[in-house]
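One chain of protein is taken out of this complex; the other chains stay put.
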C-alpha cells in the first residue's frame, strides 16, 4: 500500500487536522470528529447536517460552509459515523429552526442517523435519504439503491434554500424533491485500498473493469473488458436515461472522479457523455467535472444527472463558499 | 494501461472537447488547440498567455478565465506546444496593451515560446520563466530549475494585476517578482503512464518512492523507502526552507496532488506540512490543497511556498473565475 | 453450585469475544472485502476493545449495567451497520436480564431472544437474507431448546455456538438481500457473510466463558 499517511489506524484523525488547518471555512471538533462552519449561520435558520464514512472527500467535510452544510460527521473509512457524533453535530448547529439530516442510503448510515434523530432531544430533526444509484436493481430485494452523487447536488441546492430562511418543512420537502429527481451510475477501473486493510478490496485484472459500483470500493454489478471512453459513456448514460426521463426539463450534470482519475480523463469522458446526452435530447443547464464524491484511490468515474426545475437552478447558482465547491463568494 | 480514453493518439483533442463543453468560462480553438476566455477582456488590458505540455490539468486550460489567464496552449502530453499555437493565442488575446507569456522552465517550452515571441509580429510580448523546483541542484550544470507549482500562484496573482489595468512592464515586473519568491519540491509514490506509451514511464517497486520529481513523470533525484507522511513532509519542507528564507513575510502554501492522490491524503499531508512550517517560524497566510499541477495519473504530492508581500496577498484574494480556481465571482 | 451467568462470567464472555475478534480481525475483513467494504474486522475490533476498556474501568456490579455499557459503547464506537445492530443486541439483553448480579438459564434464553428481536426490529432482515441473523437466529433457537431440554448453561451455549457456526456456513450459497452485499446481486453467492461470522464468534465466546 502506497499512501501519504502515518499510522493507518489514525488516518481520519490526521486528515481532519489538515482539513482544519487548510480550510478557513470550517473548524473541526476533533473529539467528536465533526466538521463545523467557522462562522455559524444566524439564528432562526434551518441547519443541514450530513456525514458518513470517510474516504469520499471532499464529501462531506469539504462541503461545510456558507450555502451548503452546517456540519459533517466523519466516520471511519467507509463506516457510518456513530449516533453520538450526529447528536453532537445536530445540537451544535441548531439555530432554533430545526435540522435537516442528509443521509445516503446505506443500512449503517440510515440506522445510525435514525438513532441520532431519536436521541437529538428537543431539536426538531427531519431526514432526507438519497438513493440515486441506478446500478442497484430490484431494489425491493436489496437494501435499496445506494445514495451517491445526488447527495452533492442536494447539499448545494438545499443549502442555498436554508440560507434563504425557509422553514424546516419547506427545506425537507425540497430535499426530497431533489433526491427524487436525480440518478447516478458509476464504473471502476481499479479497486481502492482501505488504509487499515493495506491491500485492494478486490482484485481486478488489467483488462477488466467493474460496472455499477458504489462508493465504498465494493465490486460492481458486473465485470466487463476495459472499453474505450465512448463505450463507457454508454454504460453510464443509458441506465440513467432508462430509469428516469431526463428530457422534460434541463439537467445538472456531474461527472465525478472516484479519487485516482486525473482531470484530463474526466474532461475526455465528459465530452463523450455530453454528446450522448445531446443525441438523447437531454439539455445540460449546468455541469460539474471533478472529484466530488470519491472512493479513496479508486480509478473510475460516475455520472449524476439531476432533473432541475427553475427553482433548483436558481438555488444552484446561489453563492457557495466551501473547500470543495465555491462560487459567488 | 487503464484510462478513460479513446484512441491514445487523440487524448488531447478529445479532452479539449470535454473541457470546452463543461466550462462556460472558456471556448476552445480546436484547430490551434488554444483555450480562450469565453468573454475576452476589455481593450487596453494586458493579456496573459501560458501553455505547455498536457497532462498537468487543470493547468493551464483550467486557469483560463476572469482574473487569471486569457489563453492557454495545449501541447501533446508532456510536450511543449508549438510556436504556431502560441502565436495564434497571442494574437487572439492581445487587446492592444501587449501580452505576457508565462513559461515553465523546460528547454522545449522556452525554445518554442522564444520562437513564438519572435513570430508574434506587432504584438508586444514580455516573457516570465518560472523555475521554482528546488529538487534541481547545481542549476548551472543543468537546464536550470524546472518550473512547477509557482506557475499556478503566479497565474492567479499576475492575472489579478492585469485585470486591474496595469501596463505590460508592471505586469511583467510583478510576474518576475512572484517567480523569484516561490519554491517547490515534490515526491512520487508511483510513476505515471503516458497514453501513447501505454505503460508506466518508470518502474517503482512497492516499497520505494521518488524524491525530487518534476511534473513530467520523470524519475526524481533519489529513490528512498516509502516513508510515513510526517517524514515525507520533512523531505519536501526542508529543501525549500534551506533554499529560501520563508520567515520574512507570510507565505501562500499550496499542497498539490500529482493526479492520482486522493484528497484525504492531501489533507493529511497538509497537516504534517503545516506543523513543520509552524515549528520553523513560517506563517501561512493562505493555503490551497488539491490537484492543481499534475502528472497524469501519478500518485504523490508537491509543496509550493510563495513569500507573499501585501500586494501579492491582495491580488491573491481578488476575484477569479476559472474551472480550476474560483472565488469572489 | 447454581447454574447462572454472573457479572464475572459475562465480563469473561466479552473479553473472550474481544480477543477472538482481534485474532480473526483480518479474516472478518477478508470476508467483508469479498462482498462488502472491507471494514467489518476493524469495526468489530474497535468496538469490542472499547467495550472491554469501558467495562474494566467502570466495573459494573449488575448484569444490566454491564451489558448496557457494552451496548452503548458498541453504538458509540463502531458505527456502520454492525454498531447499531450489535449495540441493540446488548441493550435488549441488558434490559431483559435486569438489575441483577446473575441470571438463570431461562432468563438468559429470554434475554438472547430479546436481543435477536431487537436486531430484527432495527435491521428488518429475515432469515435467509445473508446477514448476521442467519447465525443469530439458529443460535438463539438452539440455546432455548437446550435450556428447555434441561441442559446446563455451558452445554446450551455450546449448542448455540454450534448452531451459529452452521448458520454462518449456510450463508455461503445465499444471495444477499440486505446490507451492502445485496448490491452485488448474484455475485454475493459463494461467500460467507462477515456479520454471520462475527455472530458465530459471539456465541462461541459465550460457550467458552460459561464452560470455564
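Each chain gets a letter, A, B and C, in the order it is written, and its residues are counted from 1.
Following the convention adopted for this analysis, contacts are C-beta pairs under 8 Å (C-beta built on N, C-alpha and C of every residue); 3 or more make two chains touch, one makes a residue touch a chain.
Nothing here was measured: the structure is a model prediction, and the numbers come from that model.
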**Fill in**
For the full complex, contacts between the hidden chain and the displayed ones involve B
**Prompt:** Of the residues listed, B:6, B:53 or B:262, which one is in contact with the missing chain?
**Reply:** B:53
**Asked** Where the complex has a chain not shown, which of B:107, B:208, B:248 or B:283 is the residue touching it?
**Response** B:107
**Prompt:** Of B:83, B:98, B:239 or B:271, which residue touches the hidden chain?
**Reply:** B:83
**Prompt:** From the list B:60, B:146, B:183 or B:326, which touches the chain that is not on show?
**Reply:** B:146
**Among B:1, B:38, B:115 or B:224, the residue in touch with the chain that has been omitted** = B:115
**Prompt:** So that we can see where the missing chain sits, which residues of chain B does it touch?
**Reply:** 53, 75-84, 106-108, 111-112, 114-115, 135-138, 141-143, 146, 194, 196-197, 201-202, 214, 216-219, 221-222
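We take it that only the chains that are shown with their structure count from here on.
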**Asked** Just curious, how far off is chain B from chain A if you go by their C-alpha centres, in Å?
**Response** 29
**Asked** Roughly how many whole angstrom separate the Cα centroids of chain B and chain C?
**Response** 55
**Complete:** Taking each chain's mean CA coordinate, chain A and chain C are separated, in whole Å, by 32
